[in-house]
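The complex is shown incomplete by one protein chain, all other protein chains being positioned as in the whole.
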Amino acid sequence: MNMSFLQELFNSITQRDALLRRRSGESTTPDHGQLVAACQALLESDGEASSIALASRALGMYQRLEPAERQRFFERLASDFAAEPGEIDAAYAHYAERRDNASLEALFEACEPRRQELIRRLNLPSGGTAELVRMREDLLALLRDHPELDAIDADFAHLFGSWFNRGFLVLKRIDWNTPASILEKIIRYEAVHEIQDWDDLRRRLDARDRRCFGFFHPAIGDEPLIFVEVALCKGLPNRIQPILSGEGAGGESGVEEPDEADSAAFFGISNCQTGLRGISFGNFLIKQVVQELKQELPQLRHFVTLSPVPGFRQWLEERRGDEALPEALRETLGELDATEWHRDAERAARLEAVVRPLAARYLAEEKNARGLPQNAVARFHLGNGAELHRVNWLGDTSAKGLKQAAGLMVNYLYVLEEIERNHENYSANATVACSSEVRDLARKARKLAKGEHSK
Amino acid sequence: MNMSFLQELFNSITQRDALLRRRSGESTTPDHGQLVAACQALLESDGEASSIALASRALGMYQRLEPAERQRFFERLASDFAAEPGEIDAAYAHYAERRDNASLEALFEACEPRRQELIRRLNLPSGGTAELVRMREDLLALLRDHPELDAIDADFAHLFGSWFNRGFLVLKRIDWNTPASILEKIIRYEAVHEIQDWDDLRRRLDARDRRCFGFFHPAIGDEPLIFVEVALCKGLPNRIQPILSGEGAGGESGVEEPDEADSAAFFGISNCQTGLRGISFGNFLIKQVVQELKQELPQLRHFVTLSPVPGFRQWLEERRGDEALPEALRETLGELDATEWHRDAERAARLEAVVRPLAARYLAEEKNARGLPQNAVARFHLGNGAELHRVNWLGDTSAKGLKQAAGLMVNYLYVLEEIERNHENYSANATVACSSEVRDLARKARKLAKGEHSK
Amino acid sequence: MNMSFLQELFNSITQRDALLRRRSGESTTPDHGQLVAACQALLESDGEASSIALASRALGMYQRLEPAERQRFFERLASDFAAEPGEIDAAYAHYAERRDNASLEALFEACEPRRQELIRRLNLPSGGTAELVRMREDLLALLRDHPELDAIDADFAHLFGSWFNRGFLVLKRIDWNTPASILEKIIRYEAVHEIQDWDDLRRRLDARDRRCFGFFHPAIGDEPLIFVEVALCKGLPNRIQPILSGEGAGGESGVEEPDEADSAAFFGISNCQTGLRGISFGNFLIKQVVQELKQELPQLRHFVTLSPVPGFRQWLEERRGDEALPEALRETLGELDATEWHRDAERAARLEAVVRPLAARYLAEEKNARGLPQNAVARFHLGNGAELHRVNWLGDTSAKGLKQAAGLMVNYLYVLEEIERNHENYSANATVACSSEVRDLARKARKLAKGEHSK
Partner (left out) sequence: MNMSFLQELFNSITQRDALLRRRSGESTTPDHGQLVAACQALLESDGEASSIALASRALGMYQRLEPAERQRFFERLASDFAAEPGEIDAAYAHYAERRDNASLEALFEACEPRRQELIRRLNLPSGGTAELVRMREDLLALLRDHPELDAIDADFAHLFGSWFNRGFLVLKRIDWNTPASILEKIIRYEAVHEIQDWDDLRRRLDARDRRCFGFFHPAIGDEPLIFVEVALCKGLPNRIQPILSGEGAGGESGVEEPDEADSAAFFGISNCQTGLRGISFGNFLIKQVVQELKQELPQLRHFVTLSPVPGFRQWLEERRGDEALPEALRETLGELDATEWHRDAERAARLEAVVRPLAARYLAEEKNARGLPQNAVARFHLGNGAELHRVNWLGDTSAKGLKQAAGLMVNYLYVLEEIERNHENYSANATVACSSEVRDLARKARKLAKGEHSK
């Protein structure tokens, strides 16, 4: 496949079309009724000649719609573009009688909401895909208060799952040679450890020990879907601050040259497109990046994350109120309220003795309603086949890190030979793969809970 | 959108994955049962971690399957991966009771054949899309004799319609700077006027008065989906041989420099992927190419085809047997049996007097069961909104041209301001847009049929 | 020419080689003697097999040389790598006797300093060109105090003139899709109106009414040699602040869409490589950019600069001390000392009445020793064939603008049909092409100087 061959057109076409829509002038603001009519015209067109123009017009109208009108438009989508109960009943009756392929196909078609065909047709103009993703973003914002719109979202999710199939995604390294228009999106989308500005970005990306990769989709061009930041290091890193400040992956584990590294640390994975919520890329990304890194640097031995523990501090708060726990333990936890507690070595030592074990217990044993780990980051990596490897005390001493996780960070380790087995055990039995160190910590937590002293 | 940014990865990834599959060794030839099992494993996987590997394995197995085993595999797809009648019945009962969105969604899902999810998952590995297109090519070859496989084809068509949505396609100019790997496909796929070899290709492509454009899909990289060949000329061309020989678009209409041209003649449109049969690109291609050409050469006035008339000669043969027609007319038609009749000026003149009118009648008035023009090429261009503009006597004097169309070629004219109206009239009432010249010819044909002499 | 074909290698090769040099380890700091020896070895090598390695080693050594040692190295270049007087004398004697081509060639070779061949050989490794440019940058810094190094600089200038021949340069548009690594150089190199940061850069580049173009040389890749910033506008812009702030090209002259513009204003031309001083690109750049813009936007009518007038304020100061001038005039000029004088409307009006005429006189009539305009910016544009078109009062009210030019800015107009004639008149007779408005102003200045009142 020779993509240099394809590249220029991508560029010109999408930009030109989007531009035409933007400038299609009509400075008047349409109402939802006009857009509904435009959608109906699009659905009634024969899907050929004039459909692109009709779709382009409808997308342009949507862009110019006021928020309140957008909501009304979605309501009309829910009511007027659903499947027809009458047709469904008839198709089912026919199917029930015939039980053959043709009648089944007809039933399937009768059940498909007309919205799906509408969305497919709105995708005809170049640039349409990106606009549909933004449309779903608007929709998602409404869902909580408008459960009646769930059905529309199901249609979007169904089609996006097909369109953003991993086979259509492109992995791309992001570095200082990447166009500024993409880098500014990295700044905007970084969700784990905020990027302040261009200098901050450069510190994170443009060093010999850094790598960043993202998934892109050809039809929405320069918008990353998800990206991951990587630091090369010697041994597993335990603190995020040196990594973010560009000092290298922290103290003893930093490297000057990539070929000195034996480990690759994934320290930030950010989803970029709200409108693609629920379409999963992260697991594919991590695995493909591992492949890329092994290809470039065959000497790498360890692939590990340095991950946040959102929600842990809140869980600790709840423990303080749990009268079943020993008074002394709860008192120690209270020291987390002290200002700058982490700078007081004695206090920090007292806390470490109880907080690390509790974190191990929280991550490995605290489950949600579905019997899976309560912590979302843990669910993600354990579901991917990683191992809960190490709990790092004072791993993130930023205000955010102290607030959400009492300063803890966690290493999840991807042992290539174990991924498959871990994943299966997790899928089948919700088994959490743990290092022996974490297991020991969790055991210690149980003793603490009983008031036993541990050594 | 900056695609130079995306390009390299496209390349490496797809090739690497396809290579891995090809070399995945297992020199043993699997049977269809093993592949069915692999597909079941893929469907049962949770769609995440290991799915890519499972899909890759299944695609590799399919590649190594013997033809007979492939047929058996399709039979199993039809029987074992359909929707479950029991589930459908239950879901319908539930829906009939509730009549709400949730139960409708559940019914829709129950009706969706499991094959669709299977195909989506087979698309996970890079390069999967191309292999699925080839899989459908195998399937289509079986359909005629195995109507029971129709349902599988419906699933492929459903998904391909979504994946090869025009919004995902990329238009690309093809010329002598195009990679050889793509040009050799142009040689192979040219369906209208065969390309003998590289020299022939060069004559057609690499002149200042030629253009060639194709649609490509990012996920199947360097495989064109469809392409069109264009000759720039002064006035409308009436003969294909000067164009094919590279002399310029024929006698008086040829130009040396693009900016001398006032017309662009589309003289060959070829679909490349059998496995995408029924997924329509042609109309979009023509319209986008017209846009590109107008952008490059604003002075162009006419966009016209020089099209073959397949089936016309056969239709004429049938007329010869039609006793309702005047004896003299039928006798004249018999002269088409003479060897090299077109080189005998008198005979050719006699034939022209009857064959051109009959061609006009054939194209404009001979309808198929659906009330549309019998001739497929006419249906395509008229459906796109073109006008049946001119019937060119001795337009194609190649053996093939004489055999299929008594040497006739036709100009379909795309008048930009009329396209929409023509298309609508055609869609609504099957009205054929004709030039007055063609209308006159058709009238003459009616007189000929009644034995009247026309002037 | 298909450069997508060439691109990747460029990238990898230069980076790899430069890297090898950088890492060639030898953490020891060499002295100039070692480098001289390395250069001699390089010159004695037969220019083939091992020369690349020798050159690479010498470049690496130079990089690690301390500043003082660099100076000593240059001194050795001047003394030890010159042409050999003995050889020159012998060659001349031979030539004087023979007067044939062969003896002349031999004389030419004998006169060529050995440094030239040395520099050519240092250019063998990929990335060498960029390092030689930096080497000359070091040299230029020494020249003022070390005129004995002039001869070395002549050799660099001779070769760079050949290597950076306009035929080897590539014009490239720079915009928000340009890699960050290049954009940060634009920030760094902007010499006319400082760019504060990335946000500032974006305001200047990334709007529909902005263009930026630079010349690049393939062998020094992502380093711009020179670039020019352009604002599209209606009519000629007279103030720089609205342009810099991204408001559009100032009040009435700003445009929203490129196709509304009738003028293109060049508001900043910056040379980037100190090491290429004296190798002229600017005139070629402006002319090629005019071509590019006319191609993109055929409706553009005016190509004009909005240029600073460095040195004007100082020249005014000198006028204040010139007792031959009327007292009243000199008093008025004294008002420029008032703080924020430009915000005091009456005072500004008094000043405008004298400063604009004086500026016209300064630009059009004040000459340097060679009989050319004293103002360097004027020399550049007039030498390119532009016309001194308009003097803009309060065109640049930044601190720098007030300080260097009393707030004035100038429009030089490139009238395509006049460029050649203007240029010839200027070259032959130092004639300054002026608009009638400027001519009137200059006349008024003469009257002011005589104490006459002008209307």
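Going in written order, the chains are labelled A, B and C, and every chain counts its residues from 1.
Throughout what follows, a residue touches a chain if its C-beta (ideal position, glycine included) is under 8 Å from a C-beta of that chain, and two chains touch if they have at least 3 such contacts.
Just so it is clear, the structure is predicted and the values come from calculations on it, not from any experiment.
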item	value
Absent-chain contact - pick from C:P30, C:P179, C:P242 or C:P357	C:P179
Residue among C:L124, C:A348 or C:L372 that touches the chain left out of view	C:L124
Residues in chain B touching the chain absent from view	4-5, 7, 23, 176-181, 183, 197-198, 202, 222, 257
Residue ranges of chain C at the interface with the undisplayed chain	1-11, 13-15, 46, 48-50, 52, 78, 82-83, 85, 88-89, 92, 95-96, 99, 101-102, 104-105, 107-108, 111-113, 120, 123-129, 148, 150-151, 154, 159, 161-163, 165-168, 170-173, 178-179, 181-182, 216, 218-222, 280, 283-284, 287, 383-385, 419-420, 423, 427
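In the analysis below, only the chains that are shown with their structure count from here on.
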item	value
Geometric centre: closest chain by C-alpha means	A
Chain pair with the most C-beta contacts	A-B
Whole-Å separation of chain centres (CA-atom averages), chain B against chain C	56
Centre-of-Cα separation between chain B and chain A, whole angstrom	40
Distance between the centres, which are taken as Cα means, of chain C and chain A, whole angstrom	48
Touching two or more other chains - residues of chain C	4, 177
